[in-house]
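Of the protein chains in this complex, all but one are displayed in their positions.
Presenting chain A:
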Amino acid sequence: MSADSAAAPLTLPNQGSGRRNMLERVVAAATFLLIVAFAATIDGFATTGNLGIILINSASLTVLSCGMAVVIISRGLDLSLIAQMVAGATIFGMLISGGVAAPLALLAAYLSMVAIGALNAWLIAYVEIPSMLATLASSMFIVGLFRFAVLRGEYLLLLPKSDPTVAFFAGRLLPFLPVPVALMLGTLMATWFLLNRTVAGRIIYAMGDNFQAARLSGLSVRVTAIVVYVFAAFTAITAGLIMASASGAVDFRTVTNGTLLFEVILVVVLGGIPLRGGRGGLRNIIVGVALIAVLRNGMTLMNVTTQTQDMLKGLILLAAIITDNYLNPRDAETDTAGDL
């Protein structure tokens, strides 16, 4: 008995029933089939060079997905993730261009992310605005603020590519390890640690499973909400640094066209993390990212236009939620109107 209870906290919550993980398995199988199909049909897909490109290109998406996954597991939603990403990158870029030392600039950028994440958490956990609406509004607010006050109405902020810090983020840490991939791995490990090895992680699962029960049993759900949203903000700026350094620019249109946010949500849903939270872990994120990354890479190699890609991804999302609904049907007795 005592051995069981000691071992229990180490068990991942998503390792329970087989049926629950069906979507994850379906997606993993689909990814595998897709890899086989692409490898057979597309020249240059199954090469180590292309594998490196897939990894580098999916680094920022993975990092963002980690933040979103943690938020969703705690039964939240952060629609302002992309806005935070560009806002953080903008702060960093402005400071770098203004001649501020790189460590200071990074520190300032990360500190301001703490502020933004805490503001989101405050709106959600203390003011008690539903997370979807709170982050939707804060997204508008952040983008408006930065374009108004910092960019003076522009959409684009160019980064000095020659700057050593920018070059560092776009370069390689070790000969075989590009910095974006290293950051991606670091974020994945941090996510795993947060979810599985910390008190906050246990509370995050408890909040997602049954928020009222978690709150009423005295868990510090409000403080944990701050941890969750600040963590998400950290992943946002990390992704922002990767993306801005790679492209040499911070583009606010990534927020307005909504594609990236959509991809992040797509990754989480495809990985099998339900929007109602309480379940899911690192494996789910990796599975979700794998499918999207492979799909994106393969379609780009086949010269499919972005619009068609978007359309296909939309259809995949619809297919995924229909499959998920078939595998894990909602209970009509507990189904409430507020559940979006």
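Here is the rule we go by: contacts are C-beta pairs under 8 Å (C-beta built on N, C-alpha and C of every residue); 3 or more make two chains touch, one makes a residue touch a chain; residues count from 1.
Here is the rule we go by: contacts and distances are computed from a predicted model.
Visitor: One chain of this complex is not shown here; going by its UniProt record, which of these names is it: "SMP-30/gluconolactonase/LRE family protein", "Cytochrome o ubiquinol oxidase subunit I", "Branched-chain amino acid ABC transport protein" or "Cation acetate symporter"?
Guide: Answer from the record: the omitted chain is "SMP-30/gluconolactonase/LRE family protein".
Visitor: Taking the full complex into account, find the residue in A:T41, A:T198, A:S217 or A:N325 that is in contact with the omitted chain.
Guide: The missing chain is touched by A:N325.
Visitor: One chain isn't shown here. Among A:L34, A:V100 or A:L275, which residue touches it?
Guide: A:L275
Visitor: Thinking of the whole complex, not just what is shown, which of A:L55, A:A102, A:L136 or A:L301 touches the missing chain?
Guide: A:L136
Visitor: Residue-wise, where is chain A in contact with the chain that is not depicted?
Guide: Against the missing chain, chain A presents residues 77, 123, 127-130, 132-134, 136-145, 147-148, 151, 153, 256-259, 262, 265, 269, 275, 305, 307-315, 317-318, 321-322, 324-325, 329-330, 332-340.
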